[in-house]
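Dumping the structure here so I can ask a few things about it.
The complex is shown incomplete by one protein chain, all other protein chains being positioned as in the whole.
Residue numbering begins at 1 within each chain, and the chains themselves are lettered A and B in the order written.
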Amino acid sequence: MKGMSLIVRTIANISFPFILIYGFYIIAHGHLTPGGGFQGGAVVASGLVLMLIAYNAEWISQRIKESHLSIFESLGALSFVLLAFLGIIFGTAFFSNFLVGTESLFGGIPLDGAANINTGGIIPLMNFAVGLKVIAGLFAIVYVMAHFISKKEGKIA
Amino acid sequence: MIANIPYIAAAALIIIGLYTIIFRKNLIKMLIGITIIESGVNLFLITLGYRKGGIAPIFTGAPAESTMMFPVPQALTLTSIVIGVAVLALMLSFIVHMYRHTKSLDVRKFGGDDQ
Partner (left out) sequence: MNFIDLIMSHAPALLVVIPLLGAFLTPLISKINDKIRNIFVISILGITAVFVLLVAQQVLDTGTITYVFGSSLQTQNNTVIRILFEIDALSIFMALVSIILAFVASIYSWGFLENETGQDKYYTLLLLMTAGMLGMVLTGDLFNFFVFIEITSIASAALIAFWTNRVKAVEAGFKYIFISTIGALFILFALALLYGQYDALNIAQLADRITFTYLDKIALIIFISALAMKGGIVPMHMWVPDAYGRAPASASLVLVAATQASLYGVFRVLFTLYGNVIHLPNISFGWILVILGLITMLVGVIMAMIQTDFKRLIAYGAVAELGYIFLGVGTGLTIIANPDIGISSAPFAVEAMKGSIFHIINDALDVGLLFMIAGAVYYATKETSLNSLGGLARNMKYTTIFFIIGLLAISGIPPMNGFASKLLIYESTYQLNPIISIIAILSSIMLLAVFVKIFQSVFLGPKLKKFDDVKEVPKSMLIAMGIVASIIIFFGLFPDLIVSNLVEPAVNALIHPENYLQGLTGGL
């Protein structure tokens, strides 16, 4: 698979950081606005896929390895489960939101009308974990499929 | 009557999806059939949570006197969409593999047993 034209690549270069920031915004505000780990992760992953299409699979594979993606995916899932586990130790049950009401990070309780990012307990943290997993997972899917296709074309040519 | 349109649309989507699965022979089109069924079911779930004149169920910034949509069906739909993505990715990977082996997407080319 060859990369796309110069115009496409330039536009992709320009829009890539904005897509990433928008995706991370959705992940970070998951407990306040619609969205969350999955949606934001999907946005970020689509930004990465944009780069993969604009350039080509080989160009990406020089920068990111598939094994690294699977490690990130595992880390995301692990931190999600471990956060839930902490609920057993510090809270009352699995998935228990032990941070809410404390004075720590994300410890606040959302008051009506006030969109305060420092609220929600473990929910924002879990959103980050899910976001990491979704970014790595969704991008890995497209990445592996792109490699299928580029290999196939290599055989024909 | 107008309130029933989403239900009718959901049923229509499910039936169209089933038709696609049963009568199309192309693997990709069958896959599209599954996603159409999924959209129908999701639409049905979302419609269950609709309240007339309601606003989106976001706690922060909501006016004090307001009806909200029911958030649980929306959460269910979201979960089902996430699962749908995973299933779709898996099926597409299978189709890529099958295409690489046989150079065909016709469902009639598969399934014959070798004994």
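Assume a contact is a pair of C-beta atoms (placed from the backbone, for glycine too) under 8 Å apart; a residue touches a chain by one contact, two chains touch by 3 or more.
Bear in mind the structure is a predicted one, so any value in this text is a computation, not a measurement.
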item	value
Chain not shown, its touching partners among those shown	A, B
Missing-partner contacts on subunit B, residue numbers	14, 21, 27, 30, 34, 37-38, 41, 44-45, 48, 72-73, 76, 79-80, 83, 86-87, 90-91, 94-95, 97-98, 101-102, 110-111, 114-115
Missing-chain contacts mapped onto subunit A	70-71, 73-75, 77-78, 81-82, 84-85, 87-88, 91-97
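By our rule, only the chains that are shown with their structure count from here on.
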item	value
Averaged-CA centre spacing for the pair subunit B and subunit A, given as whole angstrom	23
Footprint of subunit B on subunit A - complex, ascending	32-34, 38, 42, 110, 112-116, 138, 141, 144-145, 148-149, 152
Subunit B residues touching subunit A - in the complex, by the definition given at the top	56, 58-62, 64, 78, 82, 85, 89, 92-93, 96, 100
